[in-house]
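For this depiction, one protein chain was excluded, whereas all remaining protein chains were kept in their positions.
The block that comes next holds chain A.
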Amino acid sequence: MEQLKTIGRELAMGSQGVWGSSKEFLELVKTIGEAKSKAEEERIVLAEIESLKRRIQEPDVPRKKMKEYIMRLVYVEMLGHDASFGYIHAVKMTHDDNLLLKRSGYLAVTLFLNEDHDLIILIINTIQKDLKSDNYLVCCAALTAVCRLINEETIPAVLPQIVELLNHQKELVRKKAVMALHRFFQRSPSTVSHLFPAFQERLCDRDPSVMSAVLCALYDMILVNVKPFKHLVASLVSILKQAVEHRLPKSYDYHRTPAPFVQIKLLKILALLGTGDKAASENMFNVLGDILKRSDSTSNIGNAILYECVRTLTSIYTNPRLLQNAAEITAKFLKSDNHNLKYMGIDALGRLIKITPECAENHQLAVIDCLEDPDDTLKRKTLDLLYKMTKANNVEVIVERMVEYIRNISDNHYKTEISSRVIELAERYAPSNQWFIQTMNQVFEIAGDLVPQKVAHDLMRLIAEGAGEEDEDADSHLRSSAVQAYLQILKEPKLPSILLQVISWVLGEYGIADGSHSAEFIIGKLCDIVATRPGDDKLKGYVVSAITKICAFEKAAGQTVDLIPECVSFIEELYASHSTDLQQRIYEFHAVLKLDRDTIASILPMDASCEDIEVDKDLSFLNSFVESALANGSRPYLSDNERRGMGAMTTLASNNDAGTSSLLRFQPYEKPSIPEPAAALVTASHYSQDAIDQHDIYSKSSSNDGTRLKLEGVQKKWGRPTYTPEAQVPKNPINISDSVKVSSSAAGKEASSRNSSAPPYTERKQPSQEISAEKKKLAASLFGSKAGETKAKPAAKLQQNGTSKKAPAKPTSPPAPAPAPPPADLLDLSDSLPQIPSVDPVDQLADLISVDSSAATSTTSLVEQVLDAGKVATKGPSPQASLQKDSVSRQVGVTPSGGTNPDLFKDLFG
């Protein structure tokens, strides 16, 4: 019997082989199959490209030969090389009368071209012709191609024909026509919106396969807009009922489960239709209950349906009894030994707790097991769940877990994602500021530059603002502990820039505040920070400002500051910096140091980063100055607008003047002096700006001409066209000291001015505007409820639960290498796997690869060699099968190379 089968198979394969492919093609496939490394594969493909380029051009290539060439092109692209030189031949092949050649042509075209490729236009005609074909298989080939190749612009060219095909006598054609329209809906919903009734008609098609195709389309349409489809609930429920009750033909069964993929699609649709709709949901309860009863929880596919049912139940209007069932199913999944089911269980639990948060309690144990599982997928899924169930009482534990997780992964994509979640949770539920700062420091340390800048500002602000006004002691304690923590962190190598920025700011602001560290010590530390990252201008900016502040504090306190040598050389260097921002800071630093003690104290007061600055918008303190100037004959001040108007007026007037005075004056006309009023305008605006600058300094300190002149010089030197007077308003030396001192009304303007003038400030500044509302929330969650003790207790309890329950849990967890496949996995026919050596070298090596992905390419060949060594051990697992395949190869004349790659012949089912 076995022999007969082999012979029959040989014949069948032989005929296909002889007809379909030449010896040459088989040889090519075989060499690719036996290639031992990517590099070898690459060589084969490159040689193939050369030969194809030559041969495909030859005149009068037989059609069958051409089909083979095109499949070889498909190989070339599949293995990662460009085969565009042959696209046109694939397009030509779609014209062929022979169905197999035509379909192969369409296949190649859909694989090669995307819908916006220029060559598509050449195919539209063929498609139109084929859609009219009498041969329904030709029609189907064209419809399959339509689904891949027609873009928004070409839809009208084929739409009428496809609508006609919706009523074709062959169900296969109707099905594909429905899918083509589905595609059009995905591309451009409006083109098929008039066809909704036609879709609904097809939903009642006598053939179930057409009906199930309509479900695909319906799902997408309902996803966009539920309303027009609400009336379908009853029909859909009845279809689902028929499917569940096994009334569809047996051929739709999968492993004795009736039409499972149709069931799942229907459940997805019902979930959408029942969301927030009590009446619709009540129609569904019956059939959902049926599914829960009937589905076979011992097979994967049965569980897939049950899971989908849980999803539906959690999104439609709730039914307590069914939810109870859903919870039971979830519990079963979670308790399973099968990791796939655990994964589904964790996901289902995440959905359930949105409706009944208390049900999480029952599964703590299982959840913690999953969290500690070495399987990364399961662990990450569990972290997702924890994120969803975080509350004030468990935030510490959960955040700790998340931080631990990101510490151990290298994938930046997930590092970013999870660290942003940690930040979100910490901001939302932090039990204390101390904890928050610690957590943030950890996140910065681990995820560093993946963390958005805004988070750093929030942290600095938190340290600056502390718990609020009433408790200064606690605040200063918080600050000195922050300083202490940062000095500790600085001992570690390779800190990310953003953390160093925060550290610099905190050291500058509070480094010497509690008196336990000397100014020299802190300045030394700051210089060390710069030394670790010599090219980081932004960080230098932070450090300069920090040093400025410390020197100012010292001077204000009556001490003299002797800058240490490193600091001096660092500063000297900055005078010639390419960064205008740094230069400005350093000039300002010098200007500030030259001031007298009182002035400094009022410019840079200690710990005033949160205090508001009163901005005197009317500049009333200048009144006396203005009056005396007016009395001395100055022109009165004109606003910018007035001056512009005046400018036009004066030109006009001067023209007139010229007209009248030409009679009296005999010298030739001067050169047209149009730029003059403009220039006057510019200087005037400088004046007004200076006035504002003065005002700002005056508002903080008594008048000091030295500073003013100095700053003016700096600004003029580096002034950019964007230095418009309006935007310039709050630009003043106080800004060096730091951002947060500005009142919120002025800050808005400031933020906009910063956009153009000082990028590092901008980024520091803007968040403070955007998040003020969010900030309030944060503050509320941080300080609103002072129930620290009550919070801490449950958290501790959870932790205890975790640890205490874990101990008894361990034995129940399955032994890792399960010798026999679990019964739930009946469908997993990969039982050829025991033939693989128990320690699979692939897995070991793959570990290596995944650790060092950058070096992967270089190690690949080595890996392959070892792999092959591994393969020798597994060689010839099913000699029967390899014999069969060999005989086939022999029949078509390919010399088998003695099983160098026995896997090629191994039956997939083992």
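Here, a contact is a pair of C-beta atoms (placed from the backbone, for glycine too) under 8 Å apart; a residue touches a chain by one contact, two chains touch by 3 or more; residues count from 1.
In this text, contacts and distances are computed from a predicted model.
Candidate names were "AP complex subunit sigma", "Translation initiation factor eIF2B subunit delta", "U3 small nucleolar RNA-associated protein 15 homolog" or "Protein YIPF", and the UniProt protein name of the unshown chain is "AP complex subunit sigma".
Within the whole complex, the absent chain has one touching residue among A:91, A:109 or A:140, and that is A:140.
The hidden chain makes contact, of the residues A:66, A:349, A:378 or A:399, with A:378.
Contact with the chain that does not appear here is found for just one residue of A:114, A:488, A:516 or A:623, A:114. Although one chain is not displayed, its contacts with chain A can still be listed: residues 5, 9, 12, 16-17, 19-21, 26, 29-30, 32-33, 35-38, 41, 71, 74-75, 77-82, 98-100, 103-104, 107, 111, 114-115, 137, 140, 144, 147, 172, 175-176, 179, 182-183, 186, 209, 212-213, 216, 219, 249, 251-252, 254, 259-261, 264-265, 300-301, 303-305, 307-308, 311, 339-344, 374-378, 380, 413-414, 816-818, 827-830, 832-833, 842-843, 846-847, 849-850, 853, 856, 860, 864, 867, 877, 881, 884-885, 903-910.
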